[in-house]
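What follows is a set of notes on a single structure, which appears directly below.
Only a single protein chain was left out; the remaining protein chains are all shown in position.
Order of writing sets the chain letters: A and B. Residues in each chain are counted from 1.
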Amino acid sequence: MTWEAVPGFVHEVDARGETTVVVERERLLDAARWLRDEAGFNFLADITPTDYHGWNQERVSGYWGDAGGRDINAPGSWGLQHQPEAKRSRFSVSYHLLRLRAGANEAPRLRLQVWCEDGEPVESVVSVWPTADWHEREAWDMMGIRFEGHPNLTRILMDDDWEGHPLRKDYPLGGEPVRFSGEE
Amino acid sequence: MRAKGPGVFERELGAEDLEDRLMLTTVEKAVAWAQGSSIWPDTFGLACCAMEMIAVVSPRYDIARFGAEVFRSSPRQADLLIVSGRVSHKMAAPLRQIYDQMLEPKWVIAMGACASSGGMFSNYAVLQGVDKIVSVDVHVPGCPPRPEALLEGIVRLQEKIKAGVPPAYEIRGVAQ
Partner (left out) sequence: MAVAERPAAKPIYEGTRIPAPIPTMLQVDPALREQGDILEVNFGPNHPSTHGVLRLVVELNGERVVGLTAVIGYLHTGFEKNMEQKTWWKAITYPARIDYLSFQMNELVFVLAIEKLLEIEPPPKATWMRMLMCELTRIHSHLIWLGTAALEIGAISMLWYCFRDRDAILDLFELVTGVRMHTRYFQTGGLAEDIPPGFYDECRSFVGLMQQRIDDYEAILDRQQIWLERTKGLGLLSAEDAIALGQSGPVLRASGVDWDLRRAEPHLAYDQVEFNVPVYFNGDVYDRYRVHMDEMRESTRIIGQAVEGMPEGPWIVDDRKIVLPPRHELHTSMESLIHHFKLVTEGYRVPEGEVYVAVESARGELGCYVVSDGGPKPWRVKFRAPSFVALEATATCMSDALVADLIAIVGSLDTVMGEVDR
């Protein structure tokens, strides 16, 4: 099935048996309604925000080199390096949809994806799939993506007065360094 | 009451001091024995360790033979707080509140790696050891500790109490 009829369609990726449809951020609500009503995706499984800050920079997660070759003196490098392509913006919000029909023996899935920068709001799909309520609150809490039209966008996992959005790449891991006995 | 030959207390105290010290010392020992043998834990199960804590109550591991099967839900009726599971920063305040509501003497067992030191979660969300907010008597390592390990922790706590060691809040404060 071709997904070009989805409102706001930008791009489609088919990989490893999964289909990802990227739509324009401004037309997300139209796309969501279309997918629920016309295409039958009545079940929203998950909303996942992802932060791509630092995605294809050098020295990110073991890439010690650039497209021209590898640095043999740096540890953890084997084979010719392949830098991942840059992403279109810093954040992506993926909506994992499922067409749920009772008694069915197949589970058609689709990933609806929008991309946004820091500070750009995304429309809330609570009016389309009520289950999005807590998923969007978690996305706000953990990544700082604001959802317009959400009835109750407050922190859900962290304390109400917590500052910062923990799952962002520029937020430190935290914790405590290991203290060794014998050093002081 | 006429003892038939020197008993435990006379051997320990020395027979010549017996008359002077009999009543005071044996009451302390008796009270310590009673406290240790009937510790009432509080139902403070947080995460996976709570499952092993319930397993300790279950028929195979049977905490009842140590006198501790009466898990009280109200902290005002409990003596022992078994912190079983990871304590997030959001939960730290309720944990301290429960600890404050317990009446003295009270003991704390930090069950599992997460309660003892934060476990495998060295991150922004987990309190790195419950001894940062309460004074812990016994740490039980494991992830999760087997029910036998928790029983070992409880038995060690009982031995501590019966030996007369004061509860942790009298000896030390919280960790820094």
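One rule holds for everything that comes next: contacts are C-beta pairs under 8 Å (C-beta built on N, C-alpha and C of every residue); 3 or more make two chains touch, one makes a residue touch a chain.
Worth saying up front: this structure is predicted, and the values here are computed from it rather than measured.
**Q** Would you write out the residues of subunit B that touch the absent chain, in ascending order?
**A** 43-48, 50-52, 54-55, 57-60, 73, 85-86, 88, 90-91, 94-95, 98, 120-126, 143-144, 146
**Q** Go through subunit A and note every residue touching the omitted chain.
**A** Counting only subunit A, the missing chain is touched by 15-18, 20, 42-46, 48, 50-51, 55-56, 60-63, 75-76, 78, 82, 84, 94, 96, 100, 102-107, 109, 111, 126, 129-131, 133-134, 138, 142, 151-152, 155-159, 166-167, 171, 173-174.
Assume only the chains that are shown with their structure count from here on.
**Q** Could you put a whole-Å number on the gap between the CA centroids of subunit A and subunit B?
**A** 45
**Q** Name, in rising order, each residue of subunit B that touches subunit A in their complex.
**A** Residues of subunit B touching subunit A: 89-90, 118, 121-126, 128.
**Q** Quick check: in the complex, which residue numbers of subunit A touch subunit B?
**A** 158-159, 166, 171-176
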